[in-house]
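Take this structure, written in structure tokens, and hold onto it; I'll ask about it next.
Missing here is one protein chain; the remaining ones are kept as they sit in the complex.
The first chain written gets the first letter, and so on, giving A and B; residue counts start at 1 in each chain.
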Amino acid sequence: MSTAPLAVQTAPAPEQGGAAPRGSRPQVVTWIVLGLLGLYAIAPLLVFAGNALKSTQEIDANPLGLPQSWNWSNFAEAWERADMGPALLVSLVIAVATGLGVAVIATTAAYAMTRLGLPGQGGWILWLLVSSSLPIQLFLVPLVSWWSLLGLYNQPIGLVIIYLAIYSPFATLLVRSALLSLTKAYEEAARMDGAGELRVFTRIVLPMIWPTVLTAGLVAGLQAYNEFMLAVTFIQNRDFQPVALSLYSFQQGFTTDWSLVGAAGLIMALPVVVLFLTMQRRFIDGYASRGVTA
Amino acid sequence: MTSDSTVPGAVLLVGPTRRDGPGARRSRPLGTRAQRRLLAWLFVAPLLIVNLLVITGPGLASVFYSFTDWDGLSTPAFVGLANYAEMLTSSAVLGALGHNLLWTLFFLVVPMSMGLVGAFLLSRLRRGQAFFRVLYFIPYVLATVVSAAVWRQILDPESGIGSVVPFLRDVNFLGNPDLALGSVAFVNNWQWWGFLLVIFLAAMRTVEPSLYEAARLDGAGPVREFWHITLPSIRPTFIFLGLMTVIWSFLVFDYIYVLTQGGPAGSTDVLSTVLYREAFQNQRHGYASAVAMLLAAISAAAVLGYLALRRRLRWDI
Partner (left out) sequence: MRITKRALISVSFVATASLALAGCVSSGGGSNNNNSDGGTGEVTYWGAFYAPTTEEAFQEIFVDGFNAESDASVDMEVKELTTIGQLTDTAVSAGQAPDIVYSDGPTSASDFARADRTLPLGEYAEQYGWEDKFLPWAYELSTVDGEVSSVPASYGSMALFYNTEVFKEHGWTPPTTLAEFETIAKEADEAGMVPIGGGNAGYQGMSEWLITSVFNAAVGPEKLYDALTGEASFTDPEFVSAIELIQSWIDKGWLAGGSESYFTTDDTANVTGLANGTTAMYMTGTWTFNSLGEVFDDPSQWGWAPLPSLSDAVEPGVYPLAIGTQLSVSADAADPAAAASFIDYVAGDVDRALSYTARTGENPPPLQMSADQFPEDVDERTVQLYTDIPESTNVGYATWTFFPPKTNAYLISEFDKVVTGDATAEEYLAGMQDAFDKEFDAGTTLVPFTPSSRAGQ
């Protein structure tokens, strides 16, 4: 079996920009479709950004138009009222811990399922899929009592463990599908050369599925960052409350100050957007470059 | 049961048999098999532990509760199949189930095709790919409560889109029972499809460029390339996301709860809003557990149905 051609096949060179055919010009239709999709994505975002700058009364009267007066103070007020600084820090730690944890848990589990001869393949998948179909709301009561027994209630780490559990099935299956479509030729070659299993895993396989692992971790971290119901149930201590709860600090009785929610939502989304902007190069280039050098 | 891992029949979503010749398997030294098995269990242990603790454990407890009448406070009273009997004849549950099915259909068609087409077009771009990718993905980044608030303002019958677009005047998207479910699905799709696009895009990057080149030499246009090369090549991801879409569509809760709370008059009720209401407003945890069992049964049926289909069609994935 020859391994060299496979390497090329699974690892397009970075400068190629994916499957983009050399010399073919993107057609007008492509740009129109992509533009329309872009409009669909961005128009509500503009409304959102605009509302963060309006007063509540103005949102009520004129939700779609440009703000008449630019209330930059909304941001300061939201920041202060919800005490967003510490909350953001807590959230970032929780999100990073969840993202890292899920990436590790999912990758090792998927590797065990596809490469290490874990028995009972179909059963694992059935179990993972069914357990991701159970509504976690229903488990709040038993979990709160178990968590307090274990000393995990009211602790960010307790929340992280729950996130690890609920976000890892999808991530495991995602990484698993990447591993299954990956050739085994490299691994076999490395094993023939006497490399240990761990070395094969960390040096050969991991670099090749890196983008998927990153995606899995990123998605899990993001979900943890935005999660509300579990956070509000498991963290009672104000010092440890994540930022998703801040969005609920602007209630006026039974209704909500939407301008402050908008401002807080924008503040909250900013770190994630920045993270995604910086990460996305890595998670596009990563595959190609590492794949080639492996 | 011969030796190890990828016995093709046991592989659910993706079978690598095409690229993975049978010859590869024999080269492994036999002495390490037990060690590999141990390593396998160690590798899967973290997943196993957190899942048992957080999901499977309470899930099994819910199986028990589903046979009881329990308000969450007092001792559960065993009632046999009464909860199931009530559930399967309840118009609220059956109506919700119907809405879940519509929701599933919508999410299998609309965001999946938008994600696929978007990713395909994007994968052919040489410039601007990163820009669009970020743009499409940003809605997914926002917290539900924030994007729902924005959409509630956009869909407001007085001051929203109807006040700008003449033919939408007097359309009450969330207040009209005939439109509400579709409107919520539309909003959820806005946030969702970019996520699918990013995953599809990642999968499309693994497609061998030589395949496209060969097709192009045969004179294939973009449409044929999409159908004959891209789609078959990413079938593992496609099927996986399809299956997850089915499962998630039966779990959907956030957007519905924030936008309509299941109303008007139950027209956007889905199983999880019914479950939530029964558990937390009516304090019927036993009955809510039975509804959860229905959710689990549906997803198990979807998975098993897929397995059977795959065997019959002799798919290698």
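Here, a contact is a pair of C-beta atoms (placed from the backbone, for glycine too) under 8 Å apart; a residue touches a chain by one contact, two chains touch by 3 or more.
Source: prediction; values computed, not measured.
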Full-complex contact with the absent chain, from A:46, A:66 or A:157: A:157
Among A:49, A:140 or A:273, which one touches the chain that has been omitted from the display? A:140
Missing-chain contact among A:100, A:126, A:189 or A:279 belongs to A:100
Touching the missing chain, which residues of chain B? 32, 35, 38-39, 42-43, 45-46, 71-74, 156-158, 172, 174-177, 180, 260-261, 263-267, 277, 280-283
Interface with the undisplayed chain - residues on chain A: 56-57, 60, 81, 90, 93-94, 96-97, 100-101, 104-105, 108, 140-145, 148, 153-161, 164, 196-198, 232-233, 236-240, 248-249, 251-256
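Here is the rule we go by: only the chains that are shown with their structure count from here on.
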Under the definition above, what is the set of chain A residues touching chain B in their complex? 1, 6, 8-10, 12, 16-21, 24, 26-27, 30, 33-34, 37-38, 40-42, 44-45, 47-48, 51, 59-64, 104-106, 108-109, 111-119, 121-122, 124-139, 141-143, 146, 161-162, 164-166, 168-170, 172-174, 176-177, 180-185, 188, 191-192, 197-198, 211-212, 215, 219, 222, 226, 228, 244, 247-248, 256, 258, 261-262, 265, 268-269, 272-273, 276-277, 280-281, 283-284, 287-288
What does chain B use to touch chain A in their complex? 1, 3-7, 10-16, 19-21, 23-24, 27-29, 32-33, 35-37, 39-41, 43-44, 46-48, 50-51, 53-59, 61-62, 72, 114, 117-118, 121-126, 129-130, 132-147, 149-151, 153-154, 156, 159-161, 163-164, 190, 194-195, 198-199, 201-202, 204-210, 212-213, 216, 222, 230, 236-237, 240, 243-244, 247, 250-251, 253, 272, 275-276, 279-280, 285, 288-289, 292, 295-296, 298-300, 302-304, 307
